[in-house]
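Sharing a structure, written as structure tokens. Questions coming.
Partial complex: the chains shown occupy the same locations as in the complete assembly.
Note that the chains take the letters A and B in the order they are written out, and that residue 1 is the start of every chain.
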Amino acid sequence: MANVIRVCLVGAGRAGQVHAESLVQHIPDGKLVALVDPNPTALEKAGAKFAVEARFSSLEQAIDRAAFEAVVITTPTFTHRGLAITAAAGGKHIFCEKPMALTLEECDEMIAAAERNSVLLQLGFMRRFDPDFQAAASRIEAGEIGQPMLVKALTHGPGLPPAWARDLKTSNGMLAEVNSHDWDAVRWLAQSDPERTYAQVSNFKGAKHGVDTPHFYDTALVNIRFNSGALGSISGVCPCDYGYDSRVEIVGEKGLLQIGDVRGQAVVVCTNRESGLVTPIFRSWPERFASAYVREMKHFLGCVRSGLQPSVTGQDGRWAVAGVLAATKSFFEERSVRLAELLDAVPEVTEATR
Amino acid sequence: MANVIRVCLVGAGRAGQVHAESLVQHIPDGKLVALVDPNPTALEKAGAKFAVEARFSSLEQAIDRAAFEAVVITTPTFTHRGLAITAAAGGKHIFCEKPMALTLEECDEMIAAAERNSVLLQLGFMRRFDPDFQAAASRIEAGEIGQPMLVKALTHGPGLPPAWARDLKTSNGMLAEVNSHDWDAVRWLAQSDPERTYAQVSNFKGAKHGVDTPHFYDTALVNIRFNSGALGSISGVCPCDYGYDSRVEIVGEKGLLQIGDVRGQAVVVCTNRESGLVTPIFRSWPERFASAYVREMKHFLGCVRSGLQPSVTGQDGRWAVAGVLAATKSFFEERSVRLAELLDAVPEVTEATR
């Protein structure tokens, strides 16, 4: 067996537990050796669940007192920049959950820190490792459907996000928290970078849920134009209540390609002639993307071992952030926004800040 | 437009009304000119519904008093032989619903009568005219899946059949009333005649429905060996309650072919994450085979007009009856039955009886 990579997980929430489960149950050549969470209760609970003795309230502490090669960051978005820079400074390879950060400046700082310290930086776009998405991407790369003309992605999720994830200030909101994956997927599958975007959002359920977060929206529809001339759309609904729904549909010059399925299980039941056939739906993202989460983490540890660059990098994370920011600007200003407006405005990360 | 063929419909029940609807609404070059039913209430009702003035209690009367070229027989099975012979003697072309008759002798008499009087005889195996079944048959004929090795057909229907259709004496029971279509379909699609058959039946729901018909069964499973060596199965469940379900699956030397779908409508709804996606099922055979019923009647009238033999003949009807009788013998005697046992025992229709 390959030499085991030791991992420190930062963030004991839901996404953190998905990665911990991967490391403990499904990846024999990775070892979860340390846990970091500022919340002592969450830390205790996750530590017990995954049998990790080394538990810390900060990444700095963990770096000081425990030995590991890699850090997995699964905390709220607004903390990513600081944690990534700390990890890089400590010489630790970084796996960072999406969205990468709140601003392009933060993304650049993270990328620069990783480069400066010669550590890897992989972004948590697990769809790149889902067997369905990978098979589809291979077909597109092989030219099976020709040049992509239209790429439509959707992610609709069941539960109301926590307060920080609804607040544009701490998370950039649903387009970032729920649809980051779509921003990455459409760019990946369209094989082109987004050139401009237009977005509309609506708030249907906020009042019902007692949400008073300013600018809260639960429905979003984004229109994208890529450099290649391809058109794209992203839709987000959260909470959509009906299940976890994530699909992509691409029309290329030669044909159609669909990825994903509303159906979550190969079981069909009919016990009522009036209502008809019933088949289960995916209920959550860990259920839908179970194998993708394991595979992305294996890829990361494989890169740490080999020293090769991950296939999903900080640049990919940065593009998704750029899309989210442009779309957000779009719905605030009720106009289409070129991504260059934002990209050109970012001050270069100077040697000093590096 | 082609010259209009005038039709006398015998039997004002459910199947009769389906054909009346076809003639009145969907087949401009056919005209329903007379109705026959011994039940005055049913006759009145159907006559009014389809605006047919010429109403008779017997086919003989209709032949005497009305002018038409063709007869459509949709009465209970035990009446088919007599009606077909009367129609033939009157020089009327015959469309006869399945099952053709109760015995092979009856079938032979019907075939002989049609031949003797130079009238056409088409059997009501409408699946032969269903677009899905036809497309599949064309693919098999074109060799797309190679030599058929295994052919499995099912028909499950929702409602308890009427008393005469449950009684083996008046109908040969479910294998005839519900599964006649399957007997025809497997022989058609296997491209071979059945050589032997074995059947099992069960009665799960009879008591619940207060059925005291002797030998009643609601579940049947038939195993068939064809002359080509292909194997076949037919399953029947009636009442199955959950909807109308009719599908065929064929494995050929080169591949798989499936015909039909449980789903009855291209609509999917999900309003409950726990129960999942719901899609309508076919509720009845007139719904599932709506276009097939119109198309088979058009084919019949086209044959009447052109004088060409129908693509589904009395011989096809006779094979289905032979299968039903062999399978019935099989479950009574708990052994496999060669069809030759029955076919060889039929006395030839002599010139005298002709």
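Basically, a contact is a pair of C-beta atoms (placed from the backbone, for glycine too) under 8 Å apart; a residue touches a chain by one contact, two chains touch by 3 or more.
Predicted model, so just to flag it, every value in this text is computed and none were measured.
The complex is a homo-oligomer: 2 chains are shown here, and the full assembly described by the structure file contains 4 identical copies.
Here is the rule we go by: only the chains that are shown with their structure count from here on.
Between chain A and chain B the CA-based rotation angle works out to 180°, given as a multiple of 5.
Inter-chain spacing, taken between the CA centroids of chain A and chain B, is 57 Å.
Those residues of chain A lying in contact with chain B across their complex are 158, 241-243, 262-265, 268, 270-281, 283.
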